[in-house]
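For reference, the structure discussed in these notes is given below.
What you see is the complex with one protein chain gone and the rest in place.
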Amino acid sequence: MGFLSVVANGLSMGAIYGLIALGLTLIFGIMKIINFAQGALLMLSMMISYWLWAATGLSPYILIIIVAPIMFVVGYLCERVLIKPVLDEQKDVREPVSVLLLTAALAIVLENLALMVFGADYVMAKTSFSDVTIAFGPVMVSAARFYGLMIALVVAGLFYLFLMYSQTGRNLRATGQDRNAASLMGIDITKTYAIAFGIGTALLAVAAVALIPFYYVHPSVGQVFMTKAFIVVVLGGLGSVPGALLGGIIIGLIESIAAQYMTATLTVILVYAVFLLVLFVKPSGIFGSPYEW
Amino acid sequence: MTGININKNSVILAVLVVLLLLLPMAVTKPYYLHVIIICLLWAYLASSWNIIGGFAGQLSLGHGIYTAIGAYITVILFNTFGLSPWLGLFVGGGAAILLSLVIGYPTFGLRGAYYALATVAISEGIVVLLNNTGSIGRFTVGGAEGLIVKMVGNSAVAFQFNSKIPYYYIVLIMVFLIIFVAKWLKESKLGYYLVALREDEDAAAAMGINVRRNKLIAGAISAFFTALGGVFYAMLIRYLEPNAIAGAGMSTQMVFLAIVGGSGTVLGPVIGGILLALISEIIRFYLGGQLMGLHLFIYGMIVLLMIIYQPRGIIELFEKIGQRFSRKHNDEGGRSGAEDPSGA
Amino acid sequence: MKNKGKRFLGLLLTVVMLLTLVVGCGGQKSGTTTKEVKMGTILPLSGSAAPLGKIGQQARDMAIEEINEAGGIKSLDGAKIKMVYADSKGDPAVGVSEAERLITQEEVCLITGCYQSGVAMPSTEVAERYQIPYFVDVPSEDQITERGFKYIFRLAEKTSWRNLAQTEFVTEMSKKYNTPVKTVGLIYENTAWGQGAVRAWEKYLPEAGLKIIMKEPYPTNSSDLTPVVLKAKQLNPDIIMMVSYVSDAALLTKTFAEHQVKPLAFIGTSGGFADPTYYNLAGDASEYFFDISTWEPDVNRPSSKEVNERFKAKYGYGMNAEAVKAYAGMYVIADALERAGSTEPEKIREAFAATDINEGATQMYASQTKFDETGQMINAPLVICQYQKVNGKMERVTVWPEKEARVGSKIVWPYPGVAK
Partner (left out) sequence: MQKTLLELSDLSIKFGGLTAVNKLNTKINVGEAVGLIGPNGAGKTTAFNLIVGVYQPTAGKVVFDGEDITGLPPHVVCRKGIGRTFQVVKPFGKMTVLQNIMVGAFVNTSKNKEARQIATEIMEKMGLQGKRDHLAQNLTIPERKRLEMAKALATQPKLLLLDEVLAGLNQTEIEEAVQLIKTINREGITILMIEHVLQATMAICSRIVVLDYGKKIAEGSPQEVTSNSEVIKAYLGDEYENADS
């Protein structure tokens, strides 16, 4: 009986990891940079969602409508003010390396800003479904994590449709495939980059809202999910949306199931081992295009 | 270079060296000396990282692995066999070279972003590993509780001194050593090859450069010297805690200092290392106790603004001042970055 | 941004950096006028342990204000205590350089603090080298007072003593409520503190005839602890003992509640479980959990309630055991300074060694405060409390040992709804 609950937990946590990785894979897919501030931006979204929940008492899932646009603007501005000048400086360089560092520095700034503004205490949004599990026959899974799974599937689906069928979505994909060709087709690259970073950050707001009912909020919470998101993105294939979701679920399952047979600390090492195996055997990941890597 | 120019530079250099050697006479307060030692150590570590990160342009964000392997092997050998750290550091350095080859071989074939990701994952994996190994056979590793260096009091052989001055001279020599290695490297064939493959791997391969082999060589040199830095850290702090020596803090700090100073140049990381480490110490000295997190916020902002507005690092400003100064002495016209293939 | 503009900004930035440098070197500490006793405290004022650094600082400030108002150190003609706080960031290397700074730059006569064992180990070694007394109030790592150091004194109990007390409590309870206890599950964070506790458990539990059927280390700040909880549910030990900082403690508690894991008892080992923010994080899920510590708000010890009220009035939330150790520690220091009659480190060291306080403010911590030759406070006043709802509000009710238990409190044993 217990094993099914383990699988259910792995699935739901994995889907949430996928949701966090969605923004990361979008930003890499389009701008070819790894956003090291992803963790800090997730923490910022969790902070804003928590304090909005504390002030209004609305269910976190309704708050998505407020937090997502805020984070879109934050992401858009980050790209425009901070990343664009550095990208311009390095436009002929194949691998814009110092942009990676810029995002890492941004992460330190955001985390310590949050420490100053929100203080160092751990807080958690206690909603009606926080400590409750849903039972499907013998299988028991925590309600908050299960809702997170639902949100992750819905949002990933919607986002995939948006990417495939909307005009902005097409612009994003075109820029991702060939920046110069796209600009020849009349796509404003600088605007598309800013939109990509904006959407990537807005997706984090959704992940944040899914997390706060069962996970604590603290200035350093971003680091917990950051490296996991990297591993998920590479496993799924850098730049691939379905890859991010599937990669997340795989990592979630490994963590949950493996922990039954070995200590939790060894499962962390197992996850890193899987990551390195993928990196060396098939760096393009499950869905990534082999030429891309 | 005209005659005047050569001996002017060497005069400045000689004066600077003498000043540095006499410094411990002027700075008597052990705490100030300790801060200077820490800054020199960071300058050294940033320069070691620069060999693979700056010259070859391979963004390694997990260099903490090499400081850790150097420190842990040397301390374990010292604690178990009493092998003097002066010998232990070669074993540690050798192990670092081996580790860099094992990590480099598969990842150097990948694109820059992948290499950076791989190094982050590997270093975090090693931190978890170190936290989990209490001991291997009769060697105590200390796990998460950390490893204490056996105290033997004041003895040069055991690299342990009560006063700060010996540490100062050792780290000073290490900084001169790494500057000399960087200078030699940049003028050598390997140096040209590294900068070439940093600029464009395909063009470099078409000109007879074995890209992967040269990256591995640069990686090995960088790992060896970084490991020496780790050994010095262990002897100075006398306590090894996995997260402190192999964690993200150590790895990213080295990279920031080199980039802010001016990666890809010889003196950039040294200047960046000393200046930024000193400033973060001073900010913590004044603001540490007050508002929580303020000093790290300021440190982060400085690095952020430098990357945006001064991408080629502080060294470029020093060069400009140097050129303007030397142009006044009938130098034959502006040399725009002649000798020094700097660059982000 | 035109290129020239960018160059100007780069230049401006570097000038700003150079300026901070100059200010840094030039700024000497201004001389002190009135007679003062200067001492330093190292605490984690940033990073993930920041909240506990903060409470340590607040407890010390309150004690210092009281001592100074009551006339400071009489034997040093009323000198006021002046405390310099240093941020260790929870990093050993920073702890070392801060200790160096306090000793050689601030020229403090003694050091206290540092909350984390990982920072205490190297920073105490620095103090020993400079022969400056280092008063360790909270870190409980056994090794701190087992290295033969002469200048290190520790008020806190050793980690292993807590585990011994936990074992005694379990055996006593199993007899009293005849619920035979055979198996124990250990869940601990993979840090110095956690590994130290496991070593002690592995010694004391078998001695008391209890079999360890689960030893589960987990990485700190885990993203999800459900796998660990489900494993515990599978193995179903009689007792589950845990070592966690507050974030993981809350996560574990909530996940146990979610999956209705019901052993005979849950027992925490202070730390995260004793953190004031723990039960508003974990909520009702923490009901009936046991925790061990050296002080509780309701413990019946002299002046304990009044001091806690003053603290609540001043800072808005109640004290925890760590805050009490910091607070009582200041009075032990004041007493030593009083007897030393000088700020000479050697004299202070001798005064500490001869400490034997049986009355006054330190009573809220321990009836008698005395250090053995290794500088370890001998009789650690350990108590066990249980989270119970007292007229609707969740509180930590001291339940063991009887003589220190809250008047009229009763132990809920075993955990309601346990399958056994």
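Labels A, B and C are assigned to the chains in the order they are written; within every chain, residues are numbered from 1.
Operating definition for what follows: a contact is a pair of C-beta atoms (placed from the backbone, for glycine too) under 8 Å apart; a residue touches a chain by one contact, two chains touch by 3 or more.
Note that the coordinates shown come from a computational prediction; the quantities given were computed from them, not determined experimentally.
Among the residues B:Phe159, B:Tyr193 or B:Phe232, only B:Tyr193 touches the chain that is left out of the figure. The missing chain, though absent from the display, is touched by one residue of B:Ile122, B:Ala144, B:Ile209 or B:Leu267; that residue is B:Ile209. Interface residues of subunit B facing the missing partner chain: 187-189, 192-193, 195-196, 199-200, 202-211, 264, 335-338, 341-343.
Note that in this section only the chains that are shown with their structure count from here on.
One finds 32 Å separating the Cα centroids of subunit A and subunit B. In subunit A, 85, 112, 115, 119-120, 223, 265, 268 are the positions where the chain touches two or more neighbouring chains simultaneously. Of all residues in subunit B, those that touch two or more other chains are 128, 131-132, 292-293, 296, 309.
The touching residues of subunit A, when paired with subunit C in their complex, are 2, 5-6, 9-10, 13, 17, 85, 112, 115, 119-124, 126, 130-133, 140, 142, 145, 214-216, 218, 220-221, 223-225, 228, 255-260, 263-265, 267-268.
Put simply, subunit C touches subunit B in their complex at residues 6, 9-11, 13-14, 17, 20-21, 23-24, 27, 45-46, 50, 54, 84-87, 91-94, 96-98, 100-101, 103-105, 117-118, 121-122, 125, 129, 141, 143, 147, 190-192, 194-196, 217, 219. Chain contact summary for the complex, subunit B toward subunit A: residues 57, 59, 61, 106-107, 110-114, 116-118, 120-122, 124-125, 128-129, 131-132, 200, 248, 252, 255-256, 259, 291-294, 296-297, 299-301, 303-304, 307-309, 311, 344.
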